[in-house]
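Let me begin by handing over the structure; questions about it come next.
A single protein chain has been omitted from the complex, and every remaining protein chain is retained in its original position.
When the chains are written out, they are named A, B and C in that same order, and each has its own residue count from 1.
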Amino acid sequence: MDFDTITTDIPIIGPAKVPSPLRLGEHGEGFVDETERVIIDVNSENVTLAFEGNRPVPSFEKAGPRQRIYFDPSKLRCALVTCGGLCPGLNDIIRASVLELYYGYGVRNIYGIRYGLQGFIPGYSHEVVDLTPEVVVNIAKKGGSFLGSSRGPQDVEQIIDCLERMNIGVLFMIGGDGTLMAASKIADAIDQRGLKISVMGIPKTIDNDIYMVSRSFGFDTAVDVATTAIRAAHNEAEGYPDGIGLIKLMGRHSGFIACTASLSQQDVNFVLIPEVDFDLEGPKGLLASLERRLSARRHAVIVAAEGAGQKMLEKMQKGEQQFDESGNVRLHDIGLFLKDQINQHFAKKGIHISLKYIDPSYIIRSLPANSNDQVFCSFLGRDAVHAALAGKTRMLVSHWNNQFVHVPLSASAGRRKKVNPDGRLWYSVLEATGQNELKNK
Amino acid sequence: MDFDTITTDIPIIGPAKVPSPLRLGEHGEGFVDETERVIIDVNSENVTLAFEGNRPVPSFEKAGPRQRIYFDPSKLRCALVTCGGLCPGLNDIIRASVLELYYGYGVRNIYGIRYGLQGFIPGYSHEVVDLTPEVVVNIAKKGGSFLGSSRGPQDVEQIIDCLERMNIGVLFMIGGDGTLMAASKIADAIDQRGLKISVMGIPKTIDNDIYMVSRSFGFDTAVDVATTAIRAAHNEAEGYPDGIGLIKLMGRHSGFIACTASLSQQDVNFVLIPEVDFDLEGPKGLLASLERRLSARRHAVIVAAEGAGQKMLEKMQKGEQQFDESGNVRLHDIGLFLKDQINQHFAKKGIHISLKYIDPSYIIRSLPANSNDQVFCSFLGRDAVHAALAGKTRMLVSHWNNQFVHVPLSASAGRRKKVNPDGRLWYSVLEATGQNELKNK
Amino acid sequence: MDFDTITTDIPIIGPAKVPSPLRLGEHGEGFVDETERVIIDVNSENVTLAFEGNRPVPSFEKAGPRQRIYFDPSKLRCALVTCGGLCPGLNDIIRASVLELYYGYGVRNIYGIRYGLQGFIPGYSHEVVDLTPEVVVNIAKKGGSFLGSSRGPQDVEQIIDCLERMNIGVLFMIGGDGTLMAASKIADAIDQRGLKISVMGIPKTIDNDIYMVSRSFGFDTAVDVATTAIRAAHNEAEGYPDGIGLIKLMGRHSGFIACTASLSQQDVNFVLIPEVDFDLEGPKGLLASLERRLSARRHAVIVAAEGAGQKMLEKMQKGEQQFDESGNVRLHDIGLFLKDQINQHFAKKGIHISLKYIDPSYIIRSLPANSNDQVFCSFLGRDAVHAALAGKTRMLVSHWNNQFVHVPLSASAGRRKKVNPDGRLWYSVLEATGQNELKNK
Partner (left out) sequence: MDFDTITTDIPIIGPAKVPSPLRLGEHGEGFVDETERVIIDVNSENVTLAFEGNRPVPSFEKAGPRQRIYFDPSKLRCALVTCGGLCPGLNDIIRASVLELYYGYGVRNIYGIRYGLQGFIPGYSHEVVDLTPEVVVNIAKKGGSFLGSSRGPQDVEQIIDCLERMNIGVLFMIGGDGTLMAASKIADAIDQRGLKISVMGIPKTIDNDIYMVSRSFGFDTAVDVATTAIRAAHNEAEGYPDGIGLIKLMGRHSGFIACTASLSQQDVNFVLIPEVDFDLEGPKGLLASLERRLSARRHAVIVAAEGAGQKMLEKMQKGEQQFDESGNVRLHDIGLFLKDQINQHFAKKGIHISLKYIDPSYIIRSLPANSNDQVFCSFLGRDAVHAALAGKTRMLVSHWNNQFVHVPLSASAGRRKKVNPDGRLWYSVLEATGQNELKNK
């Protein structure tokens, strides 16, 4: 990643002059100073080069409570909204934010917007939820989103109208890449109207692929549950002669879940991810490799990220028109596609296989967060509150080099984190699976 | 169930004259006497009627160790085989049987047949596994079948040839209805050859639908995991406006898993099972009922046993020929069928819904057994050994009226336990879901 | 158990004349007739003997909804109270009862009494909780008791005063042996005042030791969690040379949890329960047996029910006065006592052991119920409501011969179910552990 070009300054909606009501040490030892920053690139050589070249070493603002804040908590009204697909930890974020706002800063007007951005639009008639400690204290046990969610954009002006009507000072938006881009547009429109509303992003992506965010909440839980599915697939594969367990895991554009879950039990033989091309046919292709594996060991486990092999699917669709009438959806689903291709391949060869296909995606994303993610969410939610109360805006709360930091929306939105095909994660997968490059050249 | 016609006598391959090597109490208090029987029908009125009519009260032999056995353990050779689909607890059964044979009776030659009945057939070249305490002690943690399995029948004569060659005295067959029917045929062929081989069945059906078996192993674990899937579906449903969670659960001919899992969290709104017909269209049909539910509560959860609505699927296939080219498989899958029908219904009405479909079957059946099933399997496995060593054959070990009993294969094979549409289980489901009869007349 | 002397008639507070509002089948197929009974003793021989002797075959009323009920639901006011120790499933019982009362029968006034019987006594000032579906729908995920509990008796007259003041028609009491005896006294006092209040018991005992109740809720969950503790103890034992894992499990008067949990993983070597005496010293005593086990296998796992060896503890206390000042509590705790004795024994012999002591009791009893127990609780709670609405009183809802039945308080209270030292469960434990009788004579 080319870190030098990253913007790291956090926009503010006004100067922080109000003393924080938080009691953090006799002399305020628990506050984070605005000058505290975390350098982005820990590669020693790059740091040295920067200094030798008299270039600044890029760094992010450290997250945490500030001694002086912008808003008057007694008058502040906040809104929270969760957008896009479900993800373990949504309710933990909501709970942590509300508890910090309420008990930490004394904010008494906290509103939950129902069903994502739809909740702002009068036409949908979704009610607003009053968020108090009593309401949120037990929601984390349940999974899903306490506020509900929805997909897709909504009219920005109507959203701002709603924020104005409700007299909101901080809007917390918990969502993925699309949501963060919507957050930018909302912040633009807020500026145009000359309003003083902080737009605070909390990055949500179960795929763990948000740029400049080393870890996103829910990912750890997802790997946990995915591991159970892989274990099941492994048992199914071992349970029958020439048994194959095929699991599709989440990951539209990046294979972090597929790679990481495969490293857990280490009983996967092939991992297919969007970042690494593979061939189906040919001597080094997946089908021939799979055949060799079966002949040697009588069983095999394949993990495919949902975005793997998409080019191949698109190509086939165009070239083989007769497939069109069977419906696009089926063709684009790498799991069902591989299931068909593998079954056909071995049927043609007269080899009886037993293929079991598992797609655990909806089970994974809607379950409660594990303890690790719960702790992580508690920091994310509280740090979003600290940043917003201090008057920061157009930013997201991120985890970077093992620290919580502030990242401007402009540095992250529109780009994506990917598995490096020449990096440690992917090579570890290759070692753990014993899988060779599945390319014919 | 018409209990009067049930055969309850257990065939033996010879008289039990050898003193059992088990030490069960100073005076053998731990042994079960051959006269101990468990009455089948606990309905007080039926028992009285039987006596008043001078008819015998039908009863099953109680399972457990006998003071005298048929086989000489030092010379006995046993074989175990697991057939059909995976089921939580297979490895616990294997472990319990081997431990009892080895430590209890001192049998030293115990063989595991690989990959179901295939393992008997020379053409497949599956090796045989020596089963010792060391080999089996840790297999229960893994799930799946340690021996592997396969589906479908194999040539009975080749199986007997193999048993003869290996000089097997007891064959333990762990499998479902098909396996138990195969067991009958194998026992017939054994008789025809005049061999002294006990055929001992251990009923395996994750659907819990074996006749005269009130509970089968793995069922409890299946309900446990199914509950997690339902919870996920519920979160997905609540997470979006007009959200629908649709879960397909195992149950080809009987809806025990669907009914029982729906009673656990009590957040299911519609349960569809093979035993109870339902309409899709019409004012009382599923689609209209679902629409009413959504309009009232904005979300709904549907659980469908895989065998539900099969007649409807078959009818549609014949009547609507244009469906044929889409493939039979898709049409026969009630889950995908309902997903399509529901999506089409609301699309036609211009109602935007968010339907999430979850099929957890392969995850459920291949996981390790929970503690409850482990304990249950430990009794089943040990009681199968006790019965076989005592010279009993052509029977299965069953659980009935809270006791372990011996049921002749002839009393169970070929029939099936079903959810009674006028019984407590189904009415409890109706109460818990609030679902009315989904029939238009 | 001597079943002939058991009273099985259920007292009523008045004739059931009101038609049930439940819709259970077109022709009421889902209702249970008052004549339906479940015979108590399924031993075939005993049944025959009874008939031959012209003695009645004892049977229990079958539980379930009745076509006619006693109370007018629109006017009925109900109270629920949970007493004694926590137990997995308490909240499921509360939820199921409230849902059935509210949705099934249309009862709108349901009150939760806080903190057990204390909640009736004005002096404690515990508020009463309004129980509605909204309030109870999510409580089952949490564990513990939503209403709170307390130990010990309270003044019966003050309890009745409270019931009168609140105009309660049905009191659901969820508790153990002590609570059921209190229920009897409360019912007596109600009679003396000539009130029409049904007292309905739901037996709660994590130890599974209530008389005439084959299974009590929470037991299955307890075994599940206990198994995890045993697995930990086993790993600790195997992890060190001459390692010993010692686990104390619940079971003051009966060893059901200890026995059943030991059958799950089958890695326990010694099980100590209240029903079976054992010696510590002497050639066949626990210490010598343990020493032999260590010398043969280098590790050992011991499970002790909390009520095991109590006589030994009492005896030691009297004989060795110097122990008195160390406190009675410590002496009566079999876990700590065994830990000391074992450590001293091997220290004296100069053998270095590594003993790890685990007491998981409070973790076990306060966790949420597993799916199996949840389903069980849903039946118990609903059947208690059915029975009470039908005007039955002074009874408890029980599970017997795999059916839910009504048992008069007088048949159960004051007696206790115990592990039979000559029965299948205990002999299975002996087989699974390989443990001999630990008595020197």
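Note that in this section a residue touches a chain if its C-beta (ideal position, glycine included) is under 8 Å from a C-beta of that chain, and two chains touch if they have at least 3 such contacts.
This is a predicted model, so every value here is computed, not measured.
Annotation: of C:102, C:115 or C:172, C:115 touches the absent chain (contact as defined above). Residue in contact with the omitted chain (choice from C:142, C:252, C:284 or C:332): C:142.
Within the whole complex, the absent chain has one touching residue among C:66, C:126 or C:253, and that is C:126. The residue touching the chain not shown here, chosen from C:92, C:224 or C:359, is C:359. Along chain A, the points of touch with the absent chain fall at residues 22, 24-25, 29-30, 32, 35-39, 42-45, 47-48, 51, 57, 59, 64-65, 95-96, 99-100, 103-104, 140, 214, 220, 223-224, 226-227, 260-261, 263-266, 370-372, 374-375, 378-379, 382, 401-404, 422-424, 427-428, 430-432, 434. Where chain C meets the omitted chain, the residues involved are 86, 115, 118, 124, 126, 142-145, 148-150, 228-229, 231-236, 238-241, 326, 354, 356-360, 362-363, 366-367. The missing chain lies against chain B, touching residues 138, 141-142.
In this text, only the chains that are shown with their structure count from here on.
Contact with chain A and chain B alike is made by C. Taking each chain's centre as the mean of its C-alpha atoms, chain A lies 41 Å from chain B.
Here the CA centre of chain A is 46 Å from the CA centre of chain C. With touch defined as above, residues shared between interfaces to two or more other chains in chain A number as follows: 142.
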